[in-house]
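Please find one structure pasted underneath; my questions will follow.
The other protein chains are all here in position, but one chain of the complex has been omitted.
Order as written gives the chain letters A and B; numbering starts at 1 within each chain.
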Amino acid sequence: MRANDLRARGHAGFLAFVAHRVSGIVLALFLPVHFFALSQALSDPRALDGFLEWTRRPAVKFAETMLVLALAVHLAGGVRLLFVEFVGWRAEWQKTAIAVVAGASLACALLFALNA
Amino acid sequence: MIDAQPLEAPAEAAMRGARYAAWRFVLQRASAAVLALCVVVHLATIIYAVRHALSAQAIVGRMHANVLWPAFYTLFVVAVAVHAPLGLRAVADEWLGLRGRATDVVLALIALVLLGGGLYAVGSLAG
Partner (left out) sequence: MATPVEDHPRPHPPARGRNGVEPTFPVRIWRGSASGAFQQFDVPRRASQTVLDVVTHVQRHLDPTLAYRYACRVGMCGSCAMSVNGKARWTCRTHVDAVATGATLEIAPLSNLPIVRDLVVDMAPFFDKWAAARGQFKPTATRHDEFAKVSPSSPARRAIDATIECIGCGVCYASCDVVGWKPDYLGPAALNRAWTLVNDVRDGDGVARLRAVAAEGGCQSCHTHQSCTRSCPKHLSPTGSIAGLKRLVAQALVKGKL
């Protein structure tokens, strides 16, 4: 049995899926770290200050931006899927929907990055 | 139309399989809908905080002042504990070839870890 290669996968629907899945995996891996860091920082005022100092580093700011991007991509893509599955399907809307999702996610990440 | 024929044993198993799979789907989508609202609020809060350059103490102070914040984050944590393992189930099945009862048990444990860790963090937030 042969499997498809990249030539069959180079289209918007598949790329949207990859973005949704990869962002989901990143978020799932990040969350335990997030919960741990928050609980440490929130229970001890000195830990909170130290944490705050650490988040000022450019590398950390970049990582935070990537996380916001992952969150926005996963949210917007997920809303598109909920729409397709529960509101309705029109084949001719799909590429537009994917474009809107990509644009909204990017806007959200930039909004964070430029302000942080 | 009502299916008048009695079910044989293999069909019974299929029925349970269908209900189990369908419930996973419904819970995944329901938790997604809850998370859609929670994440919009969360992103808005984050962007508001960075735009107004709120210090961590300021953020925590505002969240202590209103009981809705811990309630909100509790709902958020529960929805995540349902949604993330179900999403990971598909990844494990399709990309890692891990499927079956053992995988489902591990994913249930991940759900508990997320629930426990998240509620602990919310507890720390609430003070």
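A few remarks follow.
Criterion: contacts are C-beta pairs under 8 Å (C-beta built on N, C-alpha and C of every residue); 3 or more make two chains touch, one makes a residue touch a chain.
Quantities reported herein were computed from a predicted structural model and do not represent experimental measurements.
Contacts of the undisplayed chain with visible chains (whole complex): A, B. Of the candidate positions A:Ala47, A:Met66 or A:Val84, contact with the hidden chain is made by A:Val84. The chain not shown here touches subunit B at positions 1-3, 11, 14-15, 17-26, 29, 90, 93-95. In the full complex, subunit A touches the hidden chain at residues 1-9, 11-14, 16-17, 21, 81, 84-86, 89-91, 94.
Keep this in mind: only the chains that are shown with their structure count from here on.
Residue ranges of subunit B in contact with subunit A, taken from their complex: 29, 32-33, 35-36, 39-40, 42-43, 46-47, 50-51, 55-57, 60, 80, 84, 87-88, 91, 113-114, 117-118, 120-121, 123-125, 127. For subunit A in complex with subunit B, the touching residues are 21, 24-25, 27-28, 31-32, 34-36, 38-39, 41-43, 48-49, 51-52, 68, 71-72, 75, 78-79, 81-82, 85-86, 108, 111-112, 115-116.
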